[in-house]
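Coming up: subunit A.
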Amino acid sequence: MNIAIILGSLALGAYIIAIVESWATYGRLRLAGPALAALALLGRESVLARKPDRLFFETAPVLLLVAGLLAVAVIPLAPDLIITDLSSGALFLNAALAYVLVALIMAGWGANGAYGMIGGWRFLGQFIAYAMLIVMPITAVAMRAESLMTTQIVISQVELWNIFYQPIGFVLFVIAAMGLAYLPPLDLPLAPGDLAGGVEAEYTGVRLGVLRLARMIIILSLAGATVTFYLGGWLGPWLPPWAWSAIKILVVTVAMLMAGHYMPRIREARYLALSWKLGISLALANIFLVGVIALVVPI
Partner candidate 1 sequence: MNPELLIALTIGAALFGVGLYGALSQTNLVMIIMGVELMLAAALVNLVAFWRYLHPNEISGQMFVLIVMAVMAVEMAVGFGIAIARFRSRGSVEMEEARELKG
Partner candidate 2 sequence: MNAEMIFLTFFGGAAVWFGIVVFRTHSMVRSALALLFSQTAIGAMFLVMQAEFLGVLQIMMMATEMSVMAIFMVMFMMDPGGLGAMDMTHQKRLSLWAGGVGLVAALGLTLGVDWGPAALSVPSASAQIEMLGIELLGRSMFIFESAGLTILTAMVAATMVAIAPQDKGGAK
């Protein structure tokens, strides 16, 4: 039952995000746009490149979708509304999203085209930049909750949300999450404009549809993770828990999508230098601070 509810709300959320993304990109609000685009993709011919690595080419979109769905499985929408409450949930989220990298490399390599391949390997460089920044803030969150269970992490924020408790961690996590979901300004693997679609360049028809849907789900799962780890998950007055989760997740998603609208694209080498020189030091400082606060002030 939970699975059906969560998958249904996921589909609805993906649809809303698709509307918002096209609105952020083209400046026109079209409510039927995503449905029409999906129908058009279904009807279009699926073109194969010459000499593709057929196995990778076919598996990559599915793997991307599976990675996103597995990440969603540990995100709680309400105290009982979660697919599996794993006792290492926060780590499992990382493990599932690590396969986004594998899927993109497979997609880029399998299509046998220069743009796709460059996009795939670029994402590896980007991954090395954001990987530490996504794990280390979660460490600090888990330190406060004294658990890796996502429901426990939400419950630990009853007194004070983590965004106020560890603001450095929040900023680092959001930046890393945007790198993971390859959202602009960190959308190097797609890079419309200089790579002609990058990883998606050789994909057409149904496979492209699956790739795009998977990306929506990854964005949603990352917004869900941000809400769970930093914005108090389902906690909030007056409204029922699921409504709070939905509102927060949508707000975070829209904020993530709009941010790219106002910034130029960042090269992966620069992102790498910034994350390792500045980001990791800040993340370590964050872990240290949270440790001190958790020992001195018990909230």
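How were these candidates chosen? In short, all candidates are chains of the complex that A comes from, given by their letters.
Going forward, contacts are C-beta pairs under 8 Å (C-beta built on N, C-alpha and C of every residue); 3 or more make two chains touch, one makes a residue touch a chain; residues count from 1.
As the structure is a prediction and not an experimental result, all values here were calculated from the model.
Any copy counted, the candidate of 1 or 2 that touches subunit A in this complex is 2.
Residue ranges of subunit A in contact with candidate 2, taken from their complex: 51, 53, 55-56, 86-88, 91-92, 94-95, 98-99, 101-102, 105-106, 109, 121, 124, 127-128, 131, 147-149.
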